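To start, I am sharing the structure in question, which I have written as structure tokens.
Excluded from the complex is one protein chain; the other protein chains are retained at their positions.
A, B and C label the chains in the order they appear, each numbered from 1.
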Amino acid sequence: MTHKIAILGASGYTGAELVRLIATHPNMDIVALSADRKAGMEMAAVFPHLRHLDLPTLCKIDEIDFDAVDLCFCALPHATSQKVIKALPGNVKVIDLSADFRIRDPEEYAKWYGGEHDAIELQKEAVYGLTEFYRDEIKNARLVAGTGCNAATGQYILRPLISAGVIDFDHIILDLKCGVSGAGRSLKENLLHAELSEGYHAYAIGGTHRHLGEFDQEFSLLAGRDVRIQFTPHLVPANRGILATAYVHGDAQAVHDTLAAAYADEPFVEVLPLGEAPSTKHVRASNFCHLGVVADRIEGRAIVVAALDNLTKGSSGQALQNANLMLGEEETTGLMLAPVFP
Amino acid sequence: MTHKIAILGASGYTGAELVRLIATHPNMDIVALSADRKAGMEMAAVFPHLRHLDLPTLCKIDEIDFDAVDLCFCALPHATSQKVIKALPGNVKVIDLSADFRIRDPEEYAKWYGGEHDAIELQKEAVYGLTEFYRDEIKNARLVAGTGCNAATGQYILRPLISAGVIDFDHIILDLKCGVSGAGRSLKENLLHAELSEGYHAYAIGGTHRHLGEFDQEFSLLAGRDVRIQFTPHLVPANRGILATAYVHGDAQAVHDTLAAAYADEPFVEVLPLGEAPSTKHVRASNFCHLGVVADRIEGRAIVVAALDNLTKGSSGQALQNANLMLGEEETTGLMLAPVFP
Amino acid sequence: MTHKIAILGASGYTGAELVRLIATHPNMDIVALSADRKAGMEMAAVFPHLRHLDLPTLCKIDEIDFDAVDLCFCALPHATSQKVIKALPGNVKVIDLSADFRIRDPEEYAKWYGGEHDAIELQKEAVYGLTEFYRDEIKNARLVAGTGCNAATGQYILRPLISAGVIDFDHIILDLKCGVSGAGRSLKENLLHAELSEGYHAYAIGGTHRHLGEFDQEFSLLAGRDVRIQFTPHLVPANRGILATAYVHGDAQAVHDTLAAAYADEPFVEVLPLGEAPSTKHVRASNFCHLGVVADRIEGRAIVVAALDNLTKGSSGQALQNANLMLGEEETTGLMLAPVFP
Partner (left out) sequence: MTHKIAILGASGYTGAELVRLIATHPNMDIVALSADRKAGMEMAAVFPHLRHLDLPTLCKIDEIDFDAVDLCFCALPHATSQKVIKALPGNVKVIDLSADFRIRDPEEYAKWYGGEHDAIELQKEAVYGLTEFYRDEIKNARLVAGTGCNAATGQYILRPLISAGVIDFDHIILDLKCGVSGAGRSLKENLLHAELSEGYHAYAIGGTHRHLGEFDQEFSLLAGRDVRIQFTPHLVPANRGILATAYVHGDAQAVHDTLAAAYADEPFVEVLPLGEAPSTKHVRASNFCHLGVVADRIEGRAIVVAALDNLTKGSSGQALQNANLMLGEEETTGLMLAPVFP
């Protein structure tokens, strides 16, 4: 059975990544692609790398016949997303890739995103889209909130460790390095090749990055108490990839055992042997996440490193994984593409 | 029916690219991977990006049971390849990715590769692996010689134009820019990141690059007379991709018409509208080749630009396309992966 | 004696490069920096790499006291530049880095830049700023027009060859590869890191690039007849550098002899031994231009390759070299910085 798919906001990177992945999915058919300012254009004009595909012309959202849509990926900007999703007919399953439905508590949402939520009922209903930890809820959800790409990476490291209580909750530092596509296809000076290439720097330092909202919500829930981590993202001169280095207080062997057990049956999360560490280079353009644990020379401290591709496992690949679950497909369908190296 | 596949020389980039592509091929099973100096190692140790796959341990060639192999990809160095292939049992179909069987004339071979051929009979039998132009021969071949990656790119531009006689055979210039993976996983100073990044230069200037042997052979055959083009490759700071800019004497519209007609039914070659030109960025990690034609301000002169991924369409993707034909599979199976962008 | 310098349009890359170079010039003092939209900001806020310097606050042009200025570099956008320069007091020496005064013939100017010139008298008076060929005129000029960066590179190859008549004027092809800083600090999608990195393509193909106006003007003047070359620029994923590959009909030894003789006494132009070719990597961030000549395998044809840094020798370095001449300084002062490698 072929599922009819719409992608709203198809002119951005996560939209294009969805099309790339769905292109070889055997049971999905893209029936609508929207892009407000580029409505009327062919997708091949916006993304020439998709030229070989037979895709619908870009349209405005209100031109889409949602009766003929089974599932809708929403890759719109934050704040816009909630307005659009609120107006969708109730029969359409929705995966939102924006930040709009990640935070369940309206007050927390307001704190991190600076305003009242426009669709509070949906906010409560939405299921958090970190597949490996919300699998059952996702299967039955109508609305799934894709996670932040940094938030996903940090959680692959920390969720099992917090759940198992093998680390000190008051000393968790996450130093994260991400490629530039996470910032989207937006025209900002610091995203220019001439400004970024051959340079790297930290940003949103000191606890101001919005993905902390997700960390706080999820980790506190798991721990049964408030957990506040330190988190510093860095922009590095690469297009895809997130490398997260976590500094934790805990026994490295216990940390490794916990992660190995947690992900033993997961198709996309690979835990390396103790003492080895991953590289973003080895997960590029794939839905895999590699995790490594190394003991520090200081007893009782460990370093855990995670690598994934922000556009795939961190965003559009995760979304497709969730879509498979929501549509009754095998979770891995269309997602077993090997990483591209070199 | 599942075809049993061996890959010789699996520790290089073209070997890894074959594994990446075959990983999602529904009807191929990799039964042997050889790597002389790395025999005994797991593939995941040599290429951690393939860690999720269940692959045979790397072995030496003489440890492979070729009775249990339907088709063998040979990704060995030039000169080694001919010795190894000569010794393979006659029932095994072979696709050679080295330069050893590209040149049919032993004297021409000696001129470009500096020595006598070790398997002259096979050299005569081998079919040149440019799929779009040798499709029928490839279907029935036992031994197919994969083309040079630069040679493939240039031929996609020039073969139809020479066949149709729409350009002047004495004024053909091919200025080519290629990424570094074409040079393989070899430890050379000029391939270091510190030496290559942020720099670009021409090499093998003036008609000394070995791929000219292929151009001379093929173009002269098509033209029915000697054709000698000018060819300058350049190394640019990127990992994948070949961009070839051809300067020809001929009418741009006729050139475009000729190319459009030649590739109208080809699944992997896309001719852009007249006046547009391709980018390597839009074919990365895919088996597609994009072609563009632009008229010069000087009447009677045209510029034709081709873009492809040297490791995929220029090498391992081409090899898989040929393997499909040799094994009775649909030509496109496993190869419709969309390019990775950004 | 210290010369008082103003830089108009100091918030762009050529402005910043001027400041970088003048920073270690012993006899120049920057007294004014303008940037219309960023007036009031400190230069360190716009360009943090200049933070260690004691520089004037950015201001609007009309806030500058030009009586206290000896020489003014004008790094403004095309078309704006002519209006501003027209209004400057006659005592101030001016070096314009825009395209406004490069074309002497108003009709040719209109053809390439699409409009009437606003300062036709100045257009006639302006001296073309290719130092090695207009040295004497520059010494006595009040207004010097900096050349296009691509135009400079092509002329270093072709001027001596055309003057000496050692090449065929009807078969000149210039295939040029340039880094992204040549496009300036402008917010365009194709200049984003995610769009440019790992990709390369041709643009302005077929004789539409404006720098052809300079080539036509200068080469026709030298040849005493119309000369029209073919010229295709390519954008490559690097920040600085132009590599120009010229295909000419002529004897390689004669071509090499001619270039070697032409540049024998030049401090910044280095002709490599016959058969060698340069790399942009070896001239980065310097005022040097490297030239190489190689014979093609086809008799009577030669390839000439030039490498320079578009922001230095192609623009701001050239401007400083000219400023030295106009102010009676040694031509090389402040410009002997060695290239930065790696």
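The rule is short, and it goes like this: a residue touches a chain if its C-beta (ideal position, glycine included) is under 8 Å from a C-beta of that chain, and two chains touch if they have at least 3 such contacts.
Quick caveat: nothing in here was measured; it's all calculated off a predicted structure.
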item: Chain not shown, its touching partners among those shown; value: A, B, C
item: Per the touch definition above, residue among A:A39, A:L53, A:A79 or A:I173 touching the missing chain; value: A:I173
item: Contact residue for the chain not shown (choose from A:G241, A:G317 or A:G334); value: A:G241
item: Sole contact to the chain not displayed, among C:L130, C:I205 or C:A285; value: C:A285
item: Touch criterion as defined above, residue of C:S11, C:S34 or C:N239 at the omitted chain; value: C:N239
item: Sites on subunit C contacted by the missing partner chain, in the whole complex; value: 13, 16, 19-20, 23-24, 47-53, 181, 197-198, 239-240, 270, 278-279, 281-286, 288, 290, 336-342
item: Interface residues of subunit B (partner: the chain not displayed); value: 13, 180-181, 185, 187-189, 191-198, 237-239
item: Missing-partner contacts on subunit A, residue numbers; value: 171, 173, 175, 177, 179, 194-203, 205-208, 212, 228, 230, 232, 234, 236-241, 243, 245, 247, 277-282, 284, 294-298, 301, 303, 305, 307, 342
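The rule we apply is simple: only the chains that are shown with their structure count from here on.
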item: Chain copies touching (subunit A, subunit C) - same or different residues, decided at half shared; value: same
item: Centroid-based (C-alpha) most distant chain relative to subunit B; value: C
item: Distance between chain centroids, defined by C-alpha means - subunit B, subunit C (Å); value: 39
item: Whole-Å separation of chain centres (CA-atom averages), subunit A against subunit B; value: 36
item: For subunit A paired with subunit C, centre-to-centre distance based on mean C-alpha positions, whole Å; value: 45
item: Residue numbers of subunit C (touch at least two other chains); value: 194-198, 237-239
